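This report concerns only the one structure given below.
With one protein chain removed, the remaining protein chains of the complex are shown where they sit.
Entry: chain A
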Amino acid sequence: MEFSGVSGMLIMSLSYEEFSSQAREFQEIAESLDDGWRLKGASDGKHYLYKTQYYTPPQVLNPCNADCSREQSVGATDSQVRESHEDGQQTFVWEYNIVYSVSYEVPALYFNVFKLGCAAPLSLDEVWDFCRLFGAPFGMNAEDLWSTVTQQEHPSTGVPNFALHPCNTQRMMQHLLNSLHFEKKNYLITWLSSVGPIVGIRMANAYCPAL
């Protein structure tokens, strides 16, 4: 963690070692809370946090854009099966990744959203509708956070993801530092509890008693 003045602004960065150790602690808390975050090691040896979350909105917000084709029927009718989504409710799958941004020396949030059963992720417009929904109760200015969204390849898996671009992270952390009781050992948690809600990440208070 560096606090150095550049053009009159404090710079708040996080080294990979700090990220890695905080990610490990984070994962331990998550495990104790059954919060689903997993620490994964990519082929490049770098760690990242990963979580899949399922969300069934009150009504179907978005249609799935994947094409389907049909073929001949297989097997006879199974009288012992009852499909779960016969009530028309659609479940969405959110995949979150917290990766380390080497160029910005901060954590970065990557994500994709799928309709359950569809491999093709939702478009940004569709995701955007969700995020307005998520952000509203927190009084969050979704536009502000979303102004940094880009589509980028996941640095470890190479799969295209939406990403909250880390260019603003240091500045945001600086604001938080000024306004909150904030300790550097809680960098990752503080950051995630700030940007997470907009994409539907809820953080239990137990992650950080100090907050």
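A few notes on this one:
By our rule, contacts are C-beta pairs under 8 Å (C-beta built on N, C-alpha and C of every residue); 3 or more make two chains touch, one makes a residue touch a chain; residues count from 1.
The working rule: contacts and distances are computed from a predicted model.
Within the choices "Pyruvate dehydrogenase E1 component subunit alpha", "Ubiquitin-like modifier-activating enzyme ATG7", "Dolichol-phosphate mannosyltransferase subunit 3" or "Methyltransferase HEMK2", the name that UniProt assigns to the complex's undisplayed chain is "Ubiquitin-like modifier-activating enzyme ATG7". Across the entire complex, the residue among A:107, A:121, A:155 or A:200 in touch with the chain not shown is A:121.
Touching the omitted chain from chain A are residues 31-34, 36, 38, 40, 52, 54, 56, 64-76, 78-85, 89, 91, 93, 95, 112, 114, 116-121, 123-125, 128, 143, 146-147, 149-151, 157-160.
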